[in-house]
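The structure is given below, and queries will be raised subsequently.
As you look at this complex, bear in mind that one protein chain is not there, while each of the others sits in place.
To keep things simple, chains are lettered A and B as they appear, and every chain counts its residues starting from 1.
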Amino acid sequence: MEQIVSLISAFFTEPGPGGIFVLLVISLAGAVYFILIRWILQGDESGLPIPSKMLKSYRQLSSRR
Amino acid sequence: MRARLINKHEAAILAPLRDFTNADRLLWAILVGLIAVGGYAYYQQWTFGLGVTGLNRPVYWGVYITNFVFFIGLAHSGTFISAILRLAGASWRKPLVRAAEAITIFSLPFGVSSILIDMGRPERAFNIIFYGRFQSPLLWDFTAVSLYMFSSVVFFYLSLLPDIALCRDRLTEAPAWQRQMYRLLALGWEGNPEQYHRLEGVLDGMAIFMTLLVVTVHTVVSWVFGMTLQPGWHTALIGPFFLLGAIFSGTAAVVIALAVLRRVYHLEDILPINLFNSLRKLLIVFTLGWLYMMVAEYLTIYYGGVTEEMLVFWQKFTDDFAGMFWLMVLLVFVIPLFIFVFLGKDRIGWMVTACVLVNVGMWLERYVVIVPTETRPRLIYELVLGDYSPTWVEGAITAALFSGMILLYAAFTRYFPIVPVWETAEEAEEKPGETVTAPRRRWGTVGKTAPK
Partner (left out) sequence: MLTVDPQDKAKLINPLFVATPRFWIAASALSAIVAWGLFMYARQLILGLGETGMNRPTYWGVYMVNFIFFIGISHAGTLISAILRVTGAEWRRPITRVAEAITAFALVVGSLQIIIDMGRPDRLIFVILYGRIQSPILWDVISVTTYFLGSITYLYLPLIPDAAILRDNCPPNAPVWQRLLYTVLAIGWRGTREQWIRLEKAIAFMAVFIIPVAVSVHTIISWILATTVQPGWHSSIFGPYFVVGAIFSGIGALFIAMTAVRKVLGLENYIAERQYRNLGLLFVTMNAIWAYFTYAEQLSIAAGQQLEEFPILASKLWGEFAPTFWVMVVLMIVAFWILLVPKLLPASLESVPFFRRRYALASGGAAAITLFLINTPQPSLLNVLITSLTGVAVTDAAAQTLGWILLIVFIIGIGLGVSPWLKARPVTASVIASACVVVGMWLERWNIILPTMTHPRLIFESIYQPTFTELSLTAASLALFALMFLVFFKLFPAVSIWEVAEGRVIEEAKSKITIPAPAPSEEAKQLRRWGIKKG
């Protein structure tokens, strides 16, 4: 437990750990974007055409009132 | 195979990509020339050190940092229009989206490189990663701006993707390397409805993220100044102040870019005049909002009468920097507000004039925020009455940065459609018996009349 507390206080006071923060943030963003782009491109033909899909969901919304 | 979306303006939008005139060649030559001069100036600085600039003690941040803040501010235009207006459900923004985001993409690198140019030893930039301290605003600055740049590129690329596929398919007469480029960048985009659906979903999600990022980035940039104790910088308002200023100058830049594109590429049908009227209303609100913040800032300082603060105050109002300060007030408020309110409606020429003045004025404003404070810093013994005169090196590099941005932008418009073809497309035909107008609901848009 002490190690964790001292680790956290070191993160905030010593030079060095802050840089890890930068790298973590950028890498996390990179990973997320990679996965998202791949997911987008994996969309296939089975989806319905957009107009009636939009209308269908709109109809569902309006009937739920 | 393709979604049943057609865009009747497609030919007009793709026309610039099929052309490359002598005017282009001349423009690029001039811009490359300016960049070369700037490159030479930087070489001088690299060889002889930062002494070739006007920087000194106590004025250690000058034109380069002004450029940094200015370019990051310009970048906020794109995100404002594509992300924030997307969330607000303003559908009139659609034709502008890519032109605005292109400003973001092409100004951010120059903002970041301004920092590197400002450093006498640029390789020390890596120290942020090796020896970063979490409590430093510079670290947050580095993180936020890098994340913003990265995310903007991804956001831009995603919204460009269907149009790259369009270019791949339509521009069959382009040279082989160009067609190969489109093929590579299109990542095999087919354009089926499911892909479009997912793309829209991701763009919606990223729009929220980008909005939060915009607020964070420019606030954090301002906190590089605001978290010091220097008089004139250490105000709590500096966060919202810089943020509104950024969105203001960015929107003005979008107007300029749009007007130029409209004229040069003959896009009058696609970028109708009511776009400019909508932007005009936004600009009036921003001008007044920014005037409000300026008054709040300077009134508080004046009434406080604190010694160190007043030295900086008088520097701006009556002493060394009075000329720049009052010129800035004229260029950012007085003239543009008059033009926006009385002359701007339906008149693109006047709008562009006002927006150019706004941007020049905003550059001056950044300068006036940064430099006077350094000439009258807090520690009295340093009251060497600091002074700052920029040299030709700084001027040349600034010119090179602007030229670089314009060059990248101009080049982009010749290879990719500047108006998003897929976002401005309409449905081809409806099935019989279905009603047409079903406005796409986003997050319970405020102000949109949807039947209850």
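Brief remarks follow.
By definition in this document, a residue touches a chain if its C-beta (ideal position, glycine included) is under 8 Å from a C-beta of that chain, and two chains touch if they have at least 3 such contacts.
Values in this document were obtained by computation on a predicted structure and should not be read as measured data.
Contact with the chain that does not appear here is found for just one residue of B:A11, B:I30, B:L184 or B:L229, B:L229.
Among B:N127, B:Q180 or B:T300, only B:T300 touches the chain that is left out of the view. The chain not displayed touches chain B at residues 137, 215, 219, 223, 226-227, 229, 234-237, 239-240, 288, 292-293, 295-297, 299-301, 303-306, 435-437, 443-444, 446-447, 449, 451-452.
Operating definition for what follows: only the chains that are shown with their structure count from here on.
With centres taken as mean Cα positions, chain B sits 25 Å from chain A. Every residue of chain A that touches chain B in the complex is listed here, in rising order: 11-23, 25-26, 29-30, 33, 36-37, 39-41, 43-55, 58, 61-62, 65. Residues 1, 3-5, 128-136, 139, 142-143, 146-147, 150-151, 154, 158, 187-189, 192-199, 202, 427, 430-431, 434-435, 438, 440-441, 451-452 of chain B are the ones touching chain A in the complex.
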